[in-house]
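I have a structure here, written as structure tokens, and I will follow up with some questions on it.
Missing here is one protein chain; the remaining ones are kept as they sit in the complex.
Take a look at chain A:
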């Protein structure tokens, strides 16, 4: 290594432990000596207050944690089921598949609705010419409807402007925006086409400027892959929630990058998080085969949606427009519909021939769409009419 380049010895024997390691200047009485990172830490910790050890710090952390649990319990004066007793019972829900979209040659991994309420973008595990890698795990429609963002195993999130010319090669106009050090698990535009929020297997989430590709903010706190995220529909529009393989759901402040709230009651990976329409709560879907509702103001889990007969992981959830119904797609190919308030299941929907990987209610709440590993997407709606299955080519498919 060229010493002149770095103005100091950069690699060599540490003056303290003599091991060959990357070195840094350490100042003791204004004279620089060369220490490795480990010895630096030890030097610094020699300032530990008497009596304090790493052990005692840990014990302090545990006591605080217990105190926190007590505080939370004090305010928990009633269960959701009790409050919901006076709510009207729901009649029989009769949802039929209205459209089956069969354009993908492989598993559908993700989908999103356009704000025009009728177009959908979906992504799949495909050998497509346009993408450098096969698994496109996340996709999102821009608010204007004029672009889409997607990414996956390429560790990137790229934005593609949509063209009217069906023959135009979309890949040519592609713009790489986000860059992670592991797979991209989720992406969403914020309130405009100019910013994207991404989540990644590298354990972080990040906010990016689309035009320049600049990283605006990153969010650290998950101790494993981040699998999902959702932006809050709040007045001040400043927070989002993420879920990860560490079984935690974390709420973040977009501006400061801080983790402002955390919930860790799930027993396994959280595959999907979605805000309740008012923004005061969010639902989660987990590999522990349950979905749960977390209230942000009460700062706790308030409901679990589960059944002994449901043994497979839940992959995706979304609320109906009023928030009364929760649709959840599972790895046993079914979709369960839950009464959010009463905690009971109101319907079970069949039709897919493989895992339901993604599920979203349309922006105006007129229907919901589910994507599956059986290569299809199904748009479903309530009604006593005869359901018709069609090969519909009018919607935008991407993969």
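By definition in this document, contacts are C-beta pairs under 8 Å (C-beta built on N, C-alpha and C of every residue); 3 or more make two chains touch, one makes a residue touch a chain; residues count from 1.
Simple rule for what comes next: contacts and distances are computed from a predicted model.
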Handout entry: UniProt protein name of the chain not shown, from "serine C-palmitoyltransferase", "Leukemia inhibitory factor", "ER membrane protein complex subunit 1" or "Regulator of G protein signaling 11"
Key = "Regulator of G protein signaling 11"
Problem - Hidden partner chain, touching residue among A:111, A:249, A:281 or A:335 - result: A:281
Completion exercise
In the whole complex, of A:340, A:356 or A:377, the residue touching the missing chain would be A:340
Exercise for the section: Could I get the residues of chain A that touch the absent chain, sorted low to high? Expected result: 1-2, 4-7, 10-11, 22-27, 30, 32, 36-38, 40-41, 43-49, 52, 57, 60-61, 64-65, 67-68, 71-72, 75-80, 83-84, 86-87, 90, 95, 98-99, 114-119, 144-146, 161-164, 179, 181, 190-192, 194-195, 209-218, 220-221, 233, 235-236, 255-259, 261-262, 276-278, 280-281, 295, 297-300, 302, 320-325, 340-341, 361, 364-368, 379, 381-383, 385-386, 388, 392, 394-396
